[in-house]
Structure formats: C-alpha cells, structure tokens
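Please read through the structure below; I'll follow up with questions.
A single protein chain has been omitted from the complex, and every remaining protein chain is retained in its original position.
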C-alpha cells in the first residue's frame, strides 16, 4: 500500500505545524499531589520537512490514546512531545491541552463545600530542542464598579468576571499548582465566587464586594502585583473580562511581562 | 442524468422534516415601518412523501437566495413557505430565521443615543394548510437581587440577564413590532440596559436597579402580566436567565400560556 | 435574617419552572454495568407556588453537589427529582444533565482501539407524580451522497454527520445502554467513525462508505426502522445533520414517533 504522505514534496516549504485539532479525550491531570480525571480538548502538531508531502496523523492519535490512562503532570507534558519527536521524526512539536478543572471552595460563613470549575490549559512546545511550557488558568470572580459606588447614593453595579492568567517559569523545576494559582487570583477580586451559598454567605459576599470595589484595571494590576511575587517566572500575561451588568458588552483589560 | 432523489422509497416512512440548516444569508427585515438588513441564520425544511427517497435541497436554497433582496415582514414569511409547498410538492414546511436586530436606545440622563442588539427569530410552519407563526425576541437586562439587598447592610448583587419571549397571535392580522415587544420586556427589569452610558447615566441606572430589586421569578411574572395585556395572543412563553454575579452558574425561570 | 423568597406573592402566577442552569459538575455515570466520570452541564428546575415569591436555589445546588460522588444510573435520576420535591416543597421538577460519554471502538482492519466521544443527556421530570425520562445520544458518522456517486464518473462527496436520538421507554424497567444505542445508530451510516485509523483501516472505511451511499433521509429512515425494533419504546425522535463537504451549510432531517 503506497505511503502517499511519504511522497517527495517539491514546493520547498517546511510546514511549521501540522497535526490534529479538537481531539476530545479523557485525561488524568496530576496536580498538587492529586489526580483528577478531566475532559480534554487537544491540539497536537509537528513540523513537517520540506521534502515530505504529509505527516502521519494517526501516530499523534496513538500517542494521545496511550496517555488517557497515565497521570499527566505538567512535567509529563514534555514526555508527550518527546514521543512525538521520536515517532514522527520531526524537530518541532506543539501541544495544547484544554480542560475544566474542579476545585473545592468553602462558603465564607456556612462553611458549606462546593465545586468551582476553572478553565485551564497546558501548552507546551519543543522547537529545535528548545522547550517551553505555559500553564493557563481562568477564574470566575465578582467585580463591583468603584465609579458606580462613588457616584450613586446607594448600590453599585457588579457582575460576573473572569480573570485568565498564563504563566511560564524560567526553569522546569519551578512550578505552581492550578489551585494555588487560582487562589492568588481570587484574592484580588471584589469577592471570590462560590458554587453554593446560603443566605448568611450571600450577605457576606454582597457586603465584601461593596467594601472592595474594583475596576477591571484594578483587578488586572492587583493580579500583576501578586504574580510578580511568584518565584522564577519568565513570562506571564493576565487578562480580565467583566460581563457588565449595565451593558450588553464586556469591559476588558490585558497585560503581559517578560522577565 | 438520473434523479436519485426521485427514486421510489420502499421503507414506508414519511419523513417529517428534511432540508437545510445553518444557512447564513443577508436578509432585509421589515418591521415597525422600517427595513433593517440583518445577518440571518436559517433552518428550512419540508416533509417528504413516503414514496420518495430524497428532497431537492437546492430548491430551498433558490427560494432563500431570492429573498435576500426582498423586504421580509413577519407576514411575508408565509410567502416563503407557500413557495416551498409549490416548488417541492410537499404538504408541510417549516422555517426558522434567527438574526440580531438593532434598536436605538437613549441614555436616561445624558440622552446619548446608542444601539442595543436583540437576538430575534421568526419561526413559521404550514402543515396540511394549517399555518403558524411565532416571533421570538431576547432582551438583555439588569437584575438586582431582592434577597441580597434585604439581608445586606449595604449593596446588593446584580448582573446581566436575558429575557426571551416567544409569541404567537390568534390571527394573522394581529402583530407587534420587535421594538415594541422589547420595550415591554425592558420595563419589567430592575433597570434596562444601554450600549452607551455617561457618568450621570451610570448613577441613574445604578440607583434605579437598587430601588427596584427583582428575582428571576419577579421578572418572569411581571413579563407574563405585561404580555397578557397584548391583544389576540394565542400562545406565549417567557424565559429569564440571570448570569449571577456571585455564582458561576445561572438562575433560570420559564413559563408558557396557551389561550 | 428575613427570608425574602418566602414572601407572599400577590400576582397569582404559578411559575412553571425556576431553578439553575449551566451548572458544571463532575458526575459518575453508571451505564451498561460500568461507571464513567463525566463533565456534566446541568439545568435543574422546580415549579413555584403562586403564593411564594422565589424558590431556594441553593437547595438545588446542595442536592447536585451530593450527587457528584454517587454513581448516577438512568434510574437514579428520579432520585434526584424526588429529593427536589421533598426539599423544595414543590409538585413539579425537571432536570437535564448533558455530558460527553466515551466509548471504545476498534478500527476495522488493524483492530487498533481508540475512544469516540458521544454527546449524551439524561432528561427527566416529575409533574404531579407523573414521571418521564428521556435518554439522548448523538453519534458522529460518515455519510456519502448517493446522488453525487450516481451522476459522477468517479468519486462521491462525503462528510462528517451527526445523528441524534431521543428515546423514552413505556415503563421504568425498560432501558438501553448508551453504547448499545450508539451502535444501533452507527450501523445505519455509510461508514461508522473512529478516533484512530491506520492506512489499511482508511482503505476499508473509504470503500465501505462508497459502497453504501446514503442521503440524510436514508440515515434517518434506517435509524427509525432500527429504533422501532427496540422493545417498549413510548416515544423517540431522530435527527440527522450532514456537514456537507460541497456547501457551507448543513443538510438536516428530523422524525419523531409516539407509540
């Protein structure tokens, strides 16, 4: 059976990335000393030599399928990439694994426990032996508008917001768990968010937010200050988006730093 | 060239709906005495006799393409359906045309004008000569929680909400414009929503919402009472969804009435 | 602390559904003798007496949170609903739990195993002691166009399709597993779909699809015939959607039957 992918290509173009996207698989994320099964959405690509017509995409699926039963820590993501380099005979490979990760939160007064779902991703690449890993975590928050509070005789508009951080460390030994990073972000909100609140908790979060008004820029800056305190960070970006309660569009802020 | 769709089918099943979905076309909506160009997403189906293997879907596209240059009022939707009955030799046809419709709103104090985008749809069917038309309109709103206001020493959580109404009239002469229906819904909110607000407007909407706290059930009931006052309504449903500022899930309520 | 939800309501409207939507939680689906952890998206509502102003939504979250650690079979869904009836003092409650469910498939020639993700849901209600349960399963398929094959000298357009079935049984003892139902649907396709195919498998599925051309109406009718053979079905609907390779819109067919 002819291997059409292996045909010689004359166009002289090395393809920077080719592979599979929107692969949905169950993965076992190992983080902070625990293993959590997640529903992962994966994009996984390799570079393709200018001499070859196509890559062998089924090999990427074979690698991924093997990883559905092995715990996947942040450092293990590099093992997936080195497998791709070996099995696809390539010098560059990238992967993005996006998933919802559940963390437990305790309501502030009733102490009732519930789960909060965080949108996370692991993004990694090896290009000519240079390795890179980025952790992405998005955290839902409450924000309350300082302007609205200041100018109004009573009340202040507030809304659901989401703050997303991407973080890359300077060396492969430095790391932070998803839950730790989420907590750092939650502490910068007007109030943190909970799945389950009883009445006494609702009073608490309402008053907490009112006492702690923050613009989208305030959250952004406070998260920037907090992330700067994490050791050995090489790069990070923060974006914050408020689903404004008084508008049908969102307020948005973004900032990134390279160390 | 053989007409495979016209082959005899032996399975004995009359297909209730077959046609096209996710057709994206520019349409000219005529409503309230004005014509507005919209980006329409269309689902358009016919029934298929048990004797025939397939329908001729290209004819549905021909009909729709013709309508991209003619004003489409609510009553004209029936003309699309009668064309389908003629050209596809069928006894039943359905269409759903979904689009964003822009209405102008004036900020409450500064009187600055801006546009608000409403998700709307026209849904119509003819089944054995029985005609049915439903107008759907979704309106973004501000809601402020009565419980949070009552139990807290200051502040109250509030959020973006959306209230969606479907309405069917008892006869083809009765109707209501999208803008009129939207205004009826907006009046039931804690505060209505605007694209553009200056500081004096922000004070106004913040205080208005605080003075007018409403649960998702309150909005629902008040919209039900308001819709009951519209003449000649045969059926309506209302649903209201609050994108809670203190939770990562939504509060939701639904009600429908047949007259 | 005042219970605002418990205030008397004078509007005289019994709210048909009020509750929570877009709740995201990990659930343990028990089906076909196995337990699989899934990422569930939940809508959970109760009716509200005309005398009361609001429902106690936190109780719905308490019920759901408890179920994140208990296996949830189709029959256990009714237990969630009876808890809601007890704890929220209501006479009607509905739930929809949507999730991706993974099934293993073996490539037709190489016998390589991979996972296929199916969009599924459990939908249940109790209204005035009347119980209803619906299972929904969506299966990705390959379809190849009979008209294109017939009229062309070589080749035939084909595409990814999805066939979605909803099924309600006549009694609570009758049931079918997600995997069984998925297999019944897959057998009606031009070719079934796989996560991982080696070259010999690709030859197999290409030729299988070419030998087995089917319109969207063909798939629909063949699935209808297959579902009619399942015992004790009270209601079912089938919809099939083809993401046409020659158009930027989809072909679509729908059929439902009440026994």
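Think of it as A, B and C in the order they're written, each chain with its own count starting at 1.
In the analysis below, a contact is a pair of C-beta atoms (placed from the backbone, for glycine too) under 8 Å apart; a residue touches a chain by one contact, two chains touch by 3 or more.
Predicted model only: the values in this text are computed from it and were never measured.
One of A:29, A:74, A:137 or A:220 touches the chain omitted from the figure, and that residue is A:220. For chain B, the residues touching the absent chain in the complete assembly are 1, 3, 23-26, 37-39, 58, 61-62, 65, 68, 100, 102, 112-115, 117, 195-200, 203.
For chain C, the list of residues touching the undisplayed chain reads 116-117, 140, 142, 144-145, 147-148, 151-160, 191, 193-195, 197, 199, 202-203, 205-207, 209-210, 243-249. Even with one chain removed from view, chain A keeps its contact list with that chain: residues 1-2, 4-5, 9, 11, 13, 15-24, 43, 45, 48, 53-55, 57, 61, 146-147, 150-151, 215-218, 220-222, 224-225, 241, 248-256.
Keep in mind that, in the parts below, only the chains that are shown with their structure count from here on.
Taken chain by chain, the contacts link every pair, so each chain touches all the others.
When each chain is reduced to the mean of its CA atoms, the one lying nearest the mean of all protein CA atoms is C. Distance between chain A and chain B, defined via averaged C-alpha coordinates, is recorded as 35 Å. Centroids of chain A and chain C (each the mean of its C-alpha atoms) stand 29 Å apart.
Shared interface positions of chain B, i.e. residues touching 2 or more other chains, are given as 147, 151, 248-249.
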